[in-house]
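Okay, so here's the structure we're looking at.
With one protein chain removed, the remaining protein chains of the complex are shown where they sit.
Per-chain numbering from 1; labels A and B assigned in written order.
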Amino acid sequence: MKKKVFYTALTLTMVVMLVISFSFPAQASPVKKGKPIVLGLPCSFKATPWPLGAKYSWELAVEEINAAGGVNVGGVMRPIKLVVLDTRDEEPGVPVSESLLGIEKLILDDKADILVGGPTMSEASMAAIDLVAKYNIVHLITSGTWTPGWPKKVGGNIKKYRNSFKMSLNAVVAVKSGMELLEKIREKLALSKAFCIIDDVLFCRNAMDAFAGMAAKKGFTILGREAVPHGTTDFSPALMKAKKSGADLLFFWTNLATSTVLFKQFIDLEVPALPIGFAAGAQEHEVYKVVGGKVEYITFPNPHANISSTKAPGALKFQQAFENKFGRKPFGGSGNAYVGAYMLKDAIERTGSLDTNALIATLEKTDYMSMNGRVRFDENHESIYSLYDPKEGVVPVWSQWQAGKRVAIWPPALADAEIKLPPWMKK
Amino acid sequence: MAGLSNGVNSSNEHIEQNMEVLIYGFVRSINLVLIAVGFSFAYGVSRLPNFAHGAFYILSGFATWIFISNLGINYVLSIIVSLIILATIGAAMYRFIFIHIRGMEISEIIASYALGVAILEALRTRFVGTGFTNPTFIEGTVKIAGVPIDFQRLIMIGAGVVLVGMVWLFTHYSKVGLSMRGMAQDERAALMLGIDSDLTASVALATGSALAALAALIILPLGNITVNEGYEVLINALAVCIIGGLGSWAGTILAAFFLGFAGMITATYIGSNWEAVVTVIAIILVLIFRPSGLLARQKELEERV
Partner (left out) sequence: MAKQIGTFERRKERLDRGIKIRTERLYAILGWQEITYLVMPRLTLILGLLVLPLILGMYWQKVLCSAGIFALLAISFDFLAHYVGLVCLGGAFFTGVGAYIVGILNSSFELSPAFTIPIATIGGGLICTLLLLPCLQLRGVYFAMVTIIYPIAATRIIVALNIWGSTEGISGLTYFPNVWIEQYFILGIALIVLFGLRRLVGQDYGIVLRGIKDNDQAIRASGMSIAWYKAQAVFIASAIGCFAGSYLACLYGWSGLSSFALDFSIIPIAATVLGGPGTFVGPMLGAFILTPLSEMLRAIGTWRIVIYCIILLVFIVYKPEGLMNWAQRKYHQFEHWVEV
C-alpha cells in the first residue's frame, strides 16, 4: 500500500511537471515578415509589482509595435519577439547567481539579441554588468536599479562596460528633485524641520545621506534619523520619535512593500508632518484599498510623468491603453519601460542593423523626445535628467495621494494640482 | 538619534521614552509569546517539531483574507473557519506525514520544513505584492501613560495573556491535556494506560496549528500579510524556544520577554539595525552557558539536549 501510494504520487508529480514545463511557451508575437528580433526581458515579475509593471509596459509596447508592422531594420520589417524570464531577483532567499543563470539562458538558449527591462534589484543588475560585457550584448535597463553605484561602476570603466545602459531613475537624482520640491514647500508653507525614517537597506541609506547632506546645506534642520530593519511591520517607535521631535517634514525612503504599514500608522498616530519620500508600496493604485484609504497626503516620486501626470503629451493615451489591456492603472516600473521600448525601436531603426557595436554607438547618441522628457544618455550610459524642463531631459515627477487619486504635483510643468497638507497639521 | 527640542522638557521626554520602551517592549514580548506558543506546544507536549509553523501562520492570514475580502464573509465567522481549517491541516499533517516518520526527529524536521516551504512558496505565487491586510478588530488609539497605543495591540496583549493561561490550564487540568503530557513524558507508560498515541499526537498538532492561526489573526491586522513574514515567524519561534528551553512554559514566556525587551531597548537606544545582532548574540550566549535553555528541565539522558 505504501509503495503504491509512493509510486502514484511520484508519477503524478512527474507528469504534472512535464505538462507544465511544456505548456508554458515563451511570450511570442505572431511572426510576420523577417526574422523576429529577440528581446530578452529578465525581471522578477512574480515577486513584486515594480518589475511586473515594467513587464506589462514592455508587452504593451511590443504589441503596439508589432501591430504597426514591427521594426524597420535596414529595410526589412521585423517583428519583435519578447522573451520574458523570471529571474526572481526581487525574491529574498534567491541567490543572484540564479538571476545571472537566467540571463545567461536568455543569451545562450533563447538567443536574445538585446536584453531589456531589468533586472530591477540593484544587486542583480550590478552583477549583470560584468555578464553582459562578457557576452558583448546590449543591456538596456528601464526600471529599478536606482543605486548610484551603477553609473559609478559603468562610468568607471566605460570601455569594458559599454554594453550597459540605464534609463531608470537614480536615487540621488530623485532626492535632488525632492529637494527642489521641498524648497518650494518651505517657501510657500514654511516647513523646514525634517525627520527621516528609512528601510535599513544600502540604497535607502544612501538616499537618506544624500538628502540630509543637501538639506543641511540648504538650511533645513534634520531632527533625527531612524533606520528600521528591512521587512519590519511596526514603524510605531520611529514614528513616535518623529512626532516628539517636532518635525514638520517626514522624510521616508523604504523599499519593501510592507512599508504601506508606515502610512497607515502615520495616519493613526497623526504625526503632524508632511510625509515625502519613496516607498515601493506608494505607487500602486491598489494601496488605497489596502490601507483602507489611509494613504492620504503621502508625497512620493511616481518617477515617470506618463504614470500620473495628464500634462505630458501622450501620457493619457498610454494610461488608457495600459488600463484597457491589463485592467489596472499603470504602476511600478511601467513608465520608463514603455518609453524605453519605443526609444529602442527608434535606435535600432537608426542603426539599420542589430550589430552590437553599431547599436551601442547609436544609443550613445540618442536624442529622443518622449512623454517623460528628452531621452539622452550621459557618459555613464545613464539617462540625463532635468529637474524642471522636459525639453532638457527626463523629468522625475512627484505625486501625492489626494482624495484617493495619485496626483502629479511637481514639477510645475507637469503638475496637475497643488500640494496639500494633512488637516491635523493646522494647529 | 532623535534630538531633544528644548532642554526644559528633557526629563519629561526621558520618562516618556522609557514608558514607550516599557509598553512597546511589552507589546513585542507578547507578540513573541503568541508566535512561539503554538510551536512550543506541539514540541513540548508531543515531541513533534512543526517546522511548518510559519507557513500555517501565514496560511491562516491569507485564508481569512480570502474569506473576508474575496468572499465577503463576516469577520468573526472567517476567523472561526480559518481556525478550523488550520487545525484540520495540522491533524492531516500528522495523519499523512508525521505518522510515518514518528520518532525519527531528523526526518520530521526536514519533512515539516519542506511542507512549510512548499506552502509558503505556493502562496507567494498567488499573492503578489502588498495588497493584503486583514482589518483590525477595533479601530482607534488610546494613551497609556502618555504613550499612544492602538486598540489592536491592546487586544493582542489581552489575548496573549488569556491564551497562555488557557493552554496552561488545558495541559494541567483537562483529561486530553494531561494525556498529552503523559505521552511526552513516557510513551510506553502512557500506552499501557490506554492513551492512544496517534490520536493524542494529532490533537497536539492540530492545537499547535490552531494556536499559530490564532496568533496570526490577532497580529496580522497590524500590518500587511506577506510571505516572508512566514519565515520570520518560524525563526522567531525557534529563537524563543531555544532560549527558553523546549518543554518549559515559563521558559518560553521568559525568553519571549527577554528577546522582546532586548530588541526594543536596542532599537530605541542604539539603533534599529542592531536588533538582529542582539538576537544572534543572545542565542549564542544562551547556547554557551545554558545549552538546554534558560529554564529547561532535563529529564533523562535520552532527552538531553
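The definition used in the following text is that a contact is a pair of C-beta atoms (placed from the backbone, for glycine too) under 8 Å apart; a residue touches a chain by one contact, two chains touch by 3 or more.
All values reported here derive from a predicted model rather than from experimental measurement.
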Inset, instruction - Decide which residue listed in A:Met126, A:Ala207, A:Ile222 or A:Ile298 touches the omitted chain of the complex. - result: A:Met126
Legend entry - Per the touch definition above, residue among B:Leu77, B:Ala122 or B:Val162 touching the missing chain: B:Ala122
Legend entry - Residue of A:Leu100, A:Met240 or A:Met371 in touch with the missing chain, whole complex considered: A:Leu100
Legend entry - Option touching the unshown chain, where B:Gly25, B:Pro49 or B:Pro221 are the choices: B:Pro49
Legend entry - Missing-chain contacts mapped onto chain A: 2-3, 5-6, 9-10, 13, 17, 20-21, 24, 26, 46, 85-86, 88, 91-98, 100-102, 104-105, 108-109, 122-123, 126-127, 129-131, 134, 147, 149, 153, 200-203, 205, 229-230
Inset, instruction - By the contact definition given up top, give the residues of chain B that touch the hidden chain. - result: 43, 49, 96-97, 100-101, 105-107, 109-111, 113-115, 117-118, 121-122, 124-125, 231, 234-235, 238-239, 241-242, 273-277, 279-280, 283-284, 287-288, 291, 301, 304-305
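Note that in this section only the chains that are shown with their structure count from here on.
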Legend entry - chain A and chain B: spacing of chain centres that average the CA atoms, whole Å: 36
Legend entry - Residues of chain B touching chain A in the complex: 1-3, 5, 13, 16, 20, 24, 100, 124-125, 128-133, 135, 141, 147-148, 150, 222-224, 226, 228-229, 231-232, 264, 267-268, 271-273, 275-276
Legend entry - chain B partner contacts - residues on chain A that touch it in the complex: 2, 46-49, 52, 91-93, 195, 200, 223-229, 231-234, 236-238, 240-242, 244-246, 257-258, 260-261, 264, 268-269, 280-281, 284, 286-287, 289-292
